[in-house]
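A protein chain is absent from this complex, but the other protein chains hold their places.
Each chain gets a letter, A and B, in the order it is written, and its residues are counted from 1.
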Amino acid sequence: MAPLEHYLILSAVLFTLGVVGVVVRRNAIVVFLCIELMLNGANLAFVAYGSFLDSLDGQLIVFFVMAVAAAEAAIGLAIVVLIYRHRESTDVDDLNLLKL
Amino acid sequence: MTIPFPQIHWAYLLPVLLVVGGAVFVLMWDAFFPQRERSFLVTLTLAVLASALGASLAAQPGSEAASMGGMYLYDGFTRFVFALILLSSFFSVLLSAAQRSLEEVPAGDYLGLILFATSGMMLMAATRSLLMVFVGLEIFSLALYVLAGFLRGQPEGNEAALKYFLLGSFASGFLLYGMALIFGATGSVDLMEIAQRLTTSPPSRSPAFLLGLGFVVVGLGFKVAAAPFYMWTPDVYEGSPTAVTAFMSVGPKVAAFAAFFRLLLAVGPRAGAELDAILWVMAVLTMTAGNVSAIWQSNIKRMLAYSSIAHAGYILVALAAVRRGSDLATGSFLFYMLVYALMNMGAFCVVVAAGARGEERTRIEDYAGLGYTRPALAAAMALFMVSLAGIPPTGGFVAKFYLFSAAVKVGFVWLPVIAVLNSVVSVSYYLRLVVLMYMREPGEAPARPGLLGPGWSYALAALVLAAAGVLNFGIFPSSFFELALRSTLLLN
Partner (left out) sequence: MIRYAWLIPLFPLAGVLINGLLGSRVRDKAGHVASLMAGLSLLVVLGIAREMILGPGGSHVVPVWTWITAGSLSVSVSFLVDPLSTIMLLVVAGVGFVIHVYSIGYMHGDPGYPRFFTYLNLFMLSMLLLVMADNYLLMFVGWEGVGLCSYLLIGFWYEKQSASDAGKKAFIVNRIGDAGFLLGLFLIWTLTGSLSYAEVFKAAPQLAAPAATAIGLLLFIGAMGKSAQIPLYVWLPDAMEGPTPVSALIHAATMVTAGVYMVARTSPVYVQGPGALEVIALVGALTAIFSASIGLVQNDIKRVMAYSTVSQLGFMFMAMGVGAFASGIFHLMTHAFFKGLLFLGAGSVIHALHHAPAAQQQDMRYMGGLRSKMPVTYWCLVAAALALAGVPPFAGFWSKDEILAGAFFSGHYVVWGLGTAAALMTAFYVFRMIFMTFHGEMRVDHHAREHIRESPAVMTVPLVILAVLSVVGGVLPGFPPDAGWIHKFLAPSLAKAPGHAALDEGVRVVKAAAQAGAQGGGHGTAGIALIVLAIAVALGGIALAWRMYLRDTAAPARLERRFPGLYRLLLNKYYVDEIYQACIVEPIYRLMRALFDFDQKVVDGAVNGSSFLTVWFSRISGIFDLRTVDGAVNGTAGVIGFFSQLFKFIQSGMVQNYLFVMLLGVFLMVSAYLFR
């Protein structure tokens, strides 16, 4: 079995990719996908730790997170659809009514 | 093989069950009897919240505070925080009923979401488990994302919802990753066990633990709108319906601060001086950013948003004091939240009551001459502003006094000094509104809009309740402060 570090590095990579993606991408859906990537990075870390610590908690938590992520996806996509109906665009830079 | 059924203290669980049950009931009722009067559902929701409040006050926290393996924790602190959260939900339901622009929305969905959000906040505050913190946080966040954009026809509302959603999920990602790292470093997500591990085998210096702690602080800092994670607040507060804004400015903050609090109590004393520095910087930045930005606002909801950021900064002062282990700080934190809830809700209530159908009065200019056109409303607003500014004899002054003296007591010097200077600055924008109301001729605003709408009795109830509270806590604060102080006794 691969050592713990490998899993952790992968999870860190996933998480960082997510973070970078959130900051640099303009499309709301892509931004949202990147957030999912962050959550999955965390999930991987939980599972890896759980397995190495011989604790069920890690895997158990992942189920909760997956449920939460599903709910989040439902609501997030609904909001994006709503925005798209109003402005025909999902570019987050177009969200500029509220500022200062 | 028998699986042992976990012991459940129903009396302790009752407040949450009532709220969740009420939410489902309200949602279903509206689905099956959509033609019923809206006021019926409002009354029902208020009744649910009131009975939950009664249940939580009636349940005396005993020795068996923790049930379900620490996932649910009912101690004095929980009890007080429950009361705060339920109070803020109660107020926001009153405000929602009074707000003209919310008259057309499906009441069942709306009120159901408020109740669900309430249950999430309660769960987040009443737990020892980081997992439950995350789940509770997501429950109320998801509900609030929807509530922020509830007026689907308004582009500002949509924008607020999307901004809140994207930024909020981003912060949740950090929170979750931080929890994963803490779990890896300590082998547990239970705060009590984490604290034990930290004392027995000190991994507290391990980078994974510190990084995790930092990420969790980011996630919670976002929810309480601490610098540098506060930028969403003004935009979202401005774009959301006012009643929802009022809710967002109190409930989630109470819950997130409560979780923050438990975290600091558990790991704080063992997490080293960096946490001190981080909290210090966060508190200073938060209150300065809030106060200074509030000065030049022209929209009252944005101004109140920045004001709420500034108040979060003051509360962070209490958190920093808690890390150094001070009972006084915990007591003053709870008392501050109580007073803050009342005065903030009151101020938003005036904003709601001053609005007319289809058009809210959100520009600060709209309040010119309110002292002549609607003296009672203006007097209430003046009271809330004076209290937010921390001028005696209002609750805001006493609360600030407790808070800053707690910080002084644990040996902070510059933090209270900066906080005092900040509250000095803050007076200028609060009083600007008062001056505008009393020292300016009324503009072209409609003479007597709003209050005469069907929801006026709800607005009146909220106003009277908030004003009485603010005055009472300013003049006779002792007994409630003692209560807040006692609420900390059963902590860990």
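Heads up, the rule we're going with is that a contact is a pair of C-beta atoms (placed from the backbone, for glycine too) under 8 Å apart; a residue touches a chain by one contact, two chains touch by 3 or more.
Source: prediction; values computed, not measured.
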Touching the absent chain when the full complex is considered, from A:A42, A:I61, A:I75 or A:L98: A:L98
Hidden partner chain, touching residue among B:Y12, B:W29, B:F91 or B:F215: B:F215
Residue among B:G70, B:G136, B:P234 or B:G268 touching the omitted chain: B:P234
Sole contact to the chain not displayed, among B:P34, B:G69, B:G325 or B:P393: B:P393
Contact residue for the chain not shown (choose from B:L17, B:A50, B:V417 or B:V464): B:V417
Positions on subunit A contacted by the hidden chain, ascending: 19, 22-24, 26, 31, 92-93, 95-100
Positions on subunit B where the hidden chain makes contact: 162-163, 166-167, 170-171, 174, 207, 210-211, 213-215, 217-218, 222, 227-229, 231-232, 234-235, 274, 277-278, 288-289, 292-293, 295-296, 327-328, 331-332, 391-393, 397-398, 401-402, 404-406, 408-409, 416-417, 420-421, 424-425, 427-428, 431, 435, 438-440, 475-478, 481-482
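Convention: only the chains that are shown with their structure count from here on.
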CA centroid of subunit A to CA centroid of subunit B, Å: 26
Footprint of subunit A on subunit B - complex, ascending: 131, 134-135, 138, 142, 145-146, 149, 152, 155-156, 158-163, 165-166, 169-170, 172-174, 176-177, 179-181, 183-184, 187-189, 234-236, 238-239, 297, 302
Of subunit A, residues touching subunit B in the complex: 8, 11, 15, 18-19, 22, 28, 31-32, 35, 38-39, 41-43, 45-46, 48-50, 53, 55, 57-58, 61, 64-65, 68, 71-72, 75-76, 78-80, 82-83, 86-87, 92, 95, 97-100
